[in-house]
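Just one protein chain is left out here, and the rest sit where they should.
Entry: chain A
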Amino acid sequence: MATPAALPPLPFNPSRVRSYLLRLPLFTRLVLLAIVVFWLLELQTVWSVVQWGSLTPDEIGFGSMYRLNTYPFIHMGFFHAIMNLVALTPLIERFEAEHGTLTAVALFIGPLSTFPAGLYLLVEKFLLHRNTAVVGASVWVFLLLGSEAIRTFKSHPYFSLGTYKIPTWTSPLFACIVVSILVPNTSFLGHMCAILVGYLLGLGYLKVFVPPEKILRWIEGKLNLLGRLPHYVSVDQKTYGRYGVLPTSNTMGDRSTPMSYLGTSQPTIRNLRKNPHFLFVHLPHILSFLCILAGVVWLLLLPLNDYSRRTYISENALLPGQVHAYFSGSEQHIFRGYKKELEGLLPEGIHGEGSERNDVELTPEISDKIQSILRASGLKVATQNYEYTPAGISHRGQNAYAIIQAPRGDATEAIVIVTAWKTADGELNLNGVTLALTLARYFKRWSLWSKDIIFLFTPDSKSGTQAWIDAYHDMQPSSVQPLPLKSGALQGGLVVEYPFDHRFESLHIVYDGVNGQLPNLDLINTAVAIAGGQMGIGANLQEMWDHDDSYEARLQTILRGMVKQGFGYATGAHSSFMPYHIDAITLQTKGDGWQDEMALGRTVESLCRSLNNLLEHLHQSFFFYLLMQTNRFVSIGTYLPSAMLIAGNFTIMAIALWLRTGYYMGSQTHTSAPQDKKEKQPTSQAQSTPADTKPVPKIVERNLALPLSFVIGLHLLGLIPLFIFNNLSYKYLTPATHTFIIADIILPLSLATLLTKAFTPTPQQHLLIKSFSLLLLGLFLSTLATLNFSLSFMIGLLCAPLAFINRIPRTTSAPIRYALSFLGLGVLNLLSPPVVLLGGCWYTGVSVETVLAQAAFGWDVWGMWTQVVVWCVWWPAWVIGCALVGFSLF
């Protein structure tokens, strides 16, 4: 029988911690403050606080005796400081509370810091002849632990562990050992000295240093410290006064430690239970909002050095750049010769640079020429015809490819080098094709290949490779011819693009695959290492031409990568390889510099040599990563929580709504919206009735049929736009989008009208509709996050408002209700899928038709799934959100 009272208590109670912190006594506060101040001082670089105040054996002289007192306040960094603060606070608070502020000051400024320091200096300098500087409040931590251990020893001398009896005074020694094992750079000796002094303190040998009580009283009385200083603990007051415990003889070890604050019956929990409105309505909203916020902040943190890593070659067999690349010299003449032959086949008058060059298609003559060159070099050549007609646009062409059979292999593995006649940007890739032809002739003469090398020449970058790779795995549609000639399993693919005649400056590496799949990071690392290290050519990612390694540039690179990954379209000819688990990248030449086609050829050669070394498929390095620079990345473990937090916010809300429909609806009449003006009657009623006399909330039966069928029906309805947009001819795509925007305005309202008129849903059912919708959304998004992080993140953000909108209760006065709901509908309609599409197109300046035709092409040819997510995950959730606002009109 689940009632609010049966909810499990929170294991941790923030309000107790708060009140504990607020009651910390004076000296403890000062010590904590000093530690924080010293830590803040360290942040500047002019004056090294650590060097000034650390306990360094060689630096100690009469002029620098202050070090004996300053070292406990100084820390090596944030984590050192925070750990020591956390450890020290309860201990020193307890000490001060027991002995009074004055005694604490006298002891901690005096013997308790100088004695361990002196002991440490003696041992370190005169026995060990070393000079290790120590800092940190851990000396007090261990000292106090030592004294506490002696006190415990007096009351409970032994732990029993089976038959063994371990004296309790050894516990700080264990702690010390564990700390020095687990935490690097801790001074074992320093801690030991502190524990030793702690034992002495606990055994009472240091009592002589405690100022006599008479003097303390006198000082207190004269200065009226008690009245003047806040949080001051008097000599008399000590433990008893403050906690209101009668002074008895055994109060010594009886005080509960701060840790026992983690009890079961805390007042906060009780308050929460008395206030179910907060627990069930406000708290989930706060949590959801925090989740979204944390998700976004998490992403923004990723470019920092602390959260990203330098790339490294994980697969040792690759050995990038370890071989000399011989492609140069006479090969350049061959390159020029081939280029002349191909240029001769171009139509008249477009030999120079110019945009009309880009209209030149791969004619059958050029294809024949390519084949004859390949045949003349001694390669086996074959062709493949294909045709696709997505969105009413026909893409047809002929792939030509040739295979170099490995002299040292058995044709079970192969590498592909692809040059498309048109680059991914639609430019004529004449130099790239010529380079591939030259490389084919050059590679053929080497005897060191252990994998077949396939040279593929496609008419364009979008469909040709896809047709070829599909046919290579016998997965082609009927409009694509099968391949007459095949080789072994493909181990890697390189796409070469050189779309201009002048020399280039740097290489642009494109790596995004279809549906956000990425090639193994090792391939990119190898390409970067070879281009940058061996060849001296700079490498760029994500069109970041001047990456200055700043936070902004890194973040921009990540975001560009995420946008490409999220849309899931093919960014180049290499993208088609990814679904078949073949790692591939595109090398594009960029800029105007002094690198020539031979440098590019050598890079390709060196890359092929590295791939040739592989003993098994690339698997060592990461498949899920976000690159922020050519040599920095974040791996999935670090970035995934950000999308998961955003997906989780919907799940939290769904669970909360479910709980609310079951437990909380019964006690209240109107609960459906967390809007203002609802604090008054129900909550006060709930607060005024004590928990035990409250009537047992009766089990509320949930009417699931209507919400379930509504939510599931809408998700299935998403198939209709999916079908329409993927099969419409390109001419009608723009009008269809506009029609759909209007349909999106009408549909939720008409659904709301229909449901209200036909079924008159209860407030509970509204909540259930929202709960199921958000549950499904969270479910889909978290699944998606494992497959395509960026898409999940983007859709999660766009859907974020859906977690917070509700049906506005009828109790709200009609004008406000109408105004609010129309406002809500307006805002939501700005976030509907087609409007977001239009907005995005307007912002980037691409026409809607192009984007949608590309999407339909992607669906048909590449097997792109982005549309499914949009229409069957995002859109239904959005319609339900709108309908919930729409319900408030009735």
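By definition in this document, contacts are C-beta pairs under 8 Å (C-beta built on N, C-alpha and C of every residue); 3 or more make two chains touch, one makes a residue touch a chain; residues count from 1.
The working rule: contacts and distances are computed from a predicted model.
Name of the non-displayed chain as stated in its UniProt record, restricted to "Dolichol phosphate-mannose biosynthesis regulatory protein", "WD_REPEATS_REGION domain-containing protein", "Sm-like protein LSM2" or "GPI transamidase subunit PIG-U": "GPI transamidase subunit PIG-U". Of the options A:Trp39, A:Trp140 or A:Phe624, the residue whose C-beta touches the omitted chain is A:Phe624. Screening A:Thr56, A:Thr101, A:Ser463 or A:Gln517 for touch with the missing chain picks out A:Gln517. Checked against the full complex, the candidates A:Asn84, A:Thr603, A:Thr630 or A:Ser782 give a single residue touching the omitted chain, namely A:Ser782. Listed residues A:Tyr20, A:Phe500 or A:Trp658: the one in touch with the omitted chain is A:Trp658. Counting over the whole complex, chain A has residues 1-3, 5-6, 517, 581, 617, 619, 623-624, 651, 654-655, 658, 696, 698-699, 701, 775, 779-780, 782-783, 786-787 touching the chain that is not drawn.
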